[in-house]
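Each remark here refers to the structure printed beneath this line.
Below, a portion of the complex is reproduced, with chain positions unchanged.
So that you can tell them apart, the chains are marked A, B and C in the order they are listed, and the count of residues begins at 1 in each.
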């Protein structure tokens, strides 16, 4: 097995007097497709932000290719947030801005932005102020922006939550294309079907702990943990006391 | 207040008649104030943005310092600049004392902390929203400051206008370093102070009204430009 | 009491008011502004007494019914101060207009109050006596600061300019740098201060009785002695000359 791109051990995060992420161990190999699932408030978004280096763990360690992550790790990753954060500029300017941040040259920037616009079917909206887009359009723009950065590891936090079926399928196709190009994917989703379609491995979180791991789709068919079983069956699961 | 209306009519009459002396004073006021505000923005915007956007040790102290320096007394600033520029001071050789340049320097010192402190507040608020996205993109410090300043530009206009307000209204510092010398460094505020000390209260008030009218004109122009720009940006 | 900055800045009130208070129990509050402003303020009833140095304006003030009567109370004199290097070479001259004329000829910087104050008017009289119209040179070597005595002295010492100042202000002034008195002693440099109680008939809210008491005391032997006693570095600043 290849050396992991990103590995986390004993990851904890505390805030507001609670331990919100509690001893998570994880390894993401190059080209992996990890589906992170769990109930609302389980800590999925926090985990992604920890792995991506946006917040500092209160305990535990994260390694990028075996070493503490530095500038190179940052440039090799991209993330689509659950709530897209768009600059107060046009759709096109948002894409160009991201590419400029990644150090793309001027001509390159312009070309890649146009390409991303077309691939995400946003070309008709290129001149619109990004913040006036509909929720689904914003989400598509956020995905397009992350993909345009050509990362080696891509974090996706419910990237199709407010997309219509056709757009959701289109975004799934974009993700699959990226994976075919060798990009490792970490995907948070509440959609079991999507997890099966896009994921190879499952990481199921419950109240900040990893309750279940395994290969997909098997792991979702016959969960061993009570938390994951309840999730699959759409039952309420009160989980361990926090 | 009959005298006031008479004085105001006279003052307006002087402007309409393009009275050389009053026009000269108004021109110098605008020149000094606008230069000082421009210089203060050049310093204060990036400084405030840096304090607002970056986490560094001593950041709270820097914030407190900026906020406190909004209360720099003009007379003190005037004295400091005076002592620096005076013939026996460290920069005396430049011969800047009692020139408009000295007045610009003094007002810049006065206004830069105001611009910086208010910018810090605006940028910090915006950065709360953008910080993680910027970090995710791997944006460098310079890029962050630039993007934050650009995206906060409409709010920062109000900040610049606050600086402009302080500068136009200011008399203590320009009086000390400029000397209110007729035909050389006399501006609206020092002229008003002079008329007041002469006991020509009506004339002083009339000049004050003229000064306020100028401020309204400048502000109105800026806000109108802003309004049309906002309309374009927000659709 | 509406008075001038030069009187206040010289420290006179710090010396004499406590004496007056010890005697009468009356606390005098001094508002020190330009002579013109002081007279205007008093004419609006915003003061009970007036102590300034512009005889003409004081007379007009009384004539208009704002004041009861005007009294000479003390005098000092004006002097021309200038940089030690004395580029116009006026040091030691006793003829003030001639000295000014020499300054004008040398185009040496001269800082004028330019604020229509008593001192400024005296200065203009001296220029006129010297046959010079400095206003034409305003902004070049003739610098009208349009501010009080202290500020004008700061400008003068700051740019190495000559200044006409009253002696009390100069002696009490703390930012002399290289400047010193170059011209003094001309009879035309005489500087008379007057005192006026504001009229209650014209301004009903005036504390006329207290004002009366203060004016009387200033003109009394004790008041005059107190004025004479005000010295800085051993030099007397004001010379009492009340006529009773």
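Just so it is clear, a contact is a pair of C-beta atoms (placed from the backbone, for glycine too) under 8 Å apart; a residue touches a chain by one contact, two chains touch by 3 or more.
The model shown is predicted, which means the values in this text are computed figures rather than measured ones.
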**Item:** Total copies per chain kind in the whole complex, with one of each drawn here
**Value:** A x2, B x2, C x1
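Here is the rule we go by: only the chains that are shown with their structure count from here on.
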**Message:** Quick check for you: compute each chain's CA centroid and the global CA centroid, then name the chain with the smallest gap between them.
**Reply:** B
**Item:** Centroid comparison with chain B (C-alpha atoms), farthest chain
**Value:** A
**Prompt:** What whole-number Å value describes the gap between the mean CA coordinates of chain A and chain B?
**Reply:** 47
**Prompt:** In whole angstrom, what separates the CA-based centres of chain B and chain C?
**Reply:** 36
**Message:** Roughly how far is chain A from chain C, centre to centre by C-alpha average, rounded to an integer in Å?
**Reply:** 80
**Request:** Name the residues of chain A that each touch 2 or more other chains.
**Result:** none
**Prompt:** At which residue positions does chain B touch at least two other chains?
**Reply:** none
**Item:** Complex contacts: residues of chain C adjacent to chain B
**Value:** 33-41, 111, 114-117, 138-139, 143-148, 151, 154-155, 158-160, 177
**Request:** Show which residues of chain A lie in contact with chain B when the two form their complex.
**Result:** 49, 52-54, 71, 74-75, 77-79, 81, 85, 87-89, 97-98, 100-102, 128-129, 131-132, 149
**Complete:** Contacts from chain B onto chain C in the complex sit at residues 82, 86-88, 97-98, 175-176, 179-184, 186, 190-191, 193-194, 196-201
